[in-house]
Every structure is written in structure tokens, then in C-alpha cells.
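Removed: one protein chain of the complex. Kept in place: all other protein chains.
Showing chain A:
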């Protein structure tokens, strides 16, 4: 059989894509398909046989309070991180856009924590937040012992400590994205705004923010997908405690699979988690894209 030139050409092009496809199917989409498959079974991960339990796993995960709690904690972590993070990142970017002296140094310094593993970052802060750690010792010293808290073992407070560390780590990263957006605003727009007397909050809301919406879109996407996957910080600082108050979805999947040996059940949580993240990010991209304006 003789191939036409066209088919030959197309096959050649396809060959270029093959390595990426093979790698991708093996380690991304094939596992995702298997997650779907296992999620309908009661497999324990070790015995050779398992039963199909259909939707039992899903019915259980929506009623088991530890798991719905993990989803709640994760959502809280993401929402709080994004709100506090946006304020900090945008605030810093609005300062740095003025090109103050030394702004390069500040940029470098503020960005640095985002290149370190969250695990290392968590350990770095451990000595601050432990009960006899640096923060409580400082409070005692300056006579504010009434503010001494059990930072890492207080069901009301600990998740906020993790949020704080997360915001600290990513402040410079988001700041750079916003800064890029701000520097992209044409000078004429800013001059016109100044002439019209648009200043302060009003100018930020009605001129600056709409114009940097593309930066907001990207930043939100990165922050949401990042924050929802949180694992290292609670893993190393709290182990999910106290009273599961910092137990996140990724930790829950890890524990269900490898501590409780419930591979089927863990897969059903994983699948739910994937659908949840996909839905959230698609909604977010739609919403922030719609707010983008042309100039």
C-alpha cells in the first residue's frame, strides 16, 4: 500500500507528539481513568479480589463527617488565603509600581519564599509557632502574655496560622503578577484618570482593577489550584489536628489510602476532588475573564 504524501506528512507530524502523549497518557489520564474504576470498588489495595460497590463509596464520603470536614477545611484555607493574599499582593504591587529606590531588592527578597518547598517553609515556621516557640516567648517578654496561644493546637486558630504561612510564602509571587499588570497600563490612561480627579480607592476600583483583570485571572487560577491542593503545611505542622481542624482533602486521600488501606474509598474521594477543582477553576476563569476589558 502506498501512502499519499498528505498522509505521510500527517504521520510525521504525529510522531513529534508521540513522546508527550505516551508520557501523558501513562501518568495523567490512565491514572485518572483508574481512579474512576477503583472508586466503584471496595479494594483494600493488597488482596487480589474486590467487589464492585457502585456508589456506596460516594454515599459514604458525603455522610462521613471527617471527609466533609476535610473539604470544608480545604475550602476555608483556599478562600482565606486568596482574600488575604490578594490584599497583600496587590498592596505590595501598588507600592512597588512607583519605582521607589531599592525596589529591585525588595522584589527579589519578597519573591524568595515562593521558590522554597512548602515543607521546608513549614519547618522554618515551626520554631516560631510551637508553644514554647519564638512568638510566645516574645509576647511574654514584652508583657503581652495574655496573647500567648497554643498556635498549632487550637481548633479555632490553627488553620488561620497555616493560612498566614501560606500568604507569607506566596506574597511576592502574586505581587510580581500584579506588578506586571500594573506596569502594562498605558501612561495616557493614568494621566487621564489624574486629570479627571480619580484618586485613591475610586481610581483603584473603577480604573486600575478593570485594567489588570488579565493578571487577576492568572493569579486567581494559580492561587486557587495551589491552595486547594495544600498538603505539606498541615502534614508537617499539625498532622491534620487538633480535632481534624486542619485535615485537608489531599491529606485525607493520603491517609485513607495508605494508613487505612482503603484504596477504593480513597479513589472516590480523589475523583470527587478532581471534579470539584475542575468545576471551581472553570467557573473562576469564566467569571474573571468576563470582567476583563479592552483598552
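The definition used in the following text is that a residue touches a chain if its C-beta (ideal position, glycine included) is under 8 Å from a C-beta of that chain, and two chains touch if they have at least 3 such contacts; residues count from 1.
Operating definition for what follows: contacts and distances are computed from a predicted model.
Per its UniProt entry, the chain excluded from the display bears the name "Carbohydrate ABC transporter permease", taken from "5'-nucleotidase", "Carbohydrate ABC transporter permease", "ATP synthase gamma chain" or "TetR/AcrR family transcriptional regulator". Contact with the chain not shown here comes from a single listed residue; of A:54, A:83, A:123 or A:283, that residue is A:123.
In the complete complex, the hidden chain is touched by one of A:78, A:92, A:163 or A:211, namely A:92. Of the candidate positions A:79, A:155, A:278 or A:291, contact with the hidden chain is made by A:278.
Interface with the hidden chain, as seen from chain A, comprises residues 10, 12-14, 16-17, 19-21, 23-24, 26-35, 38, 45, 91-92, 95-100, 106-113, 115-120, 123-125, 127-128, 133-134, 137, 141, 168, 171-173, 176-177, 180-181, 187, 190-191, 193-194, 214-215, 217-218, 221, 225, 228-229, 231-232, 236, 249-250, 253-254, 257-258, 263, 266-267, 270-271, 273-274, 277-278, 281.
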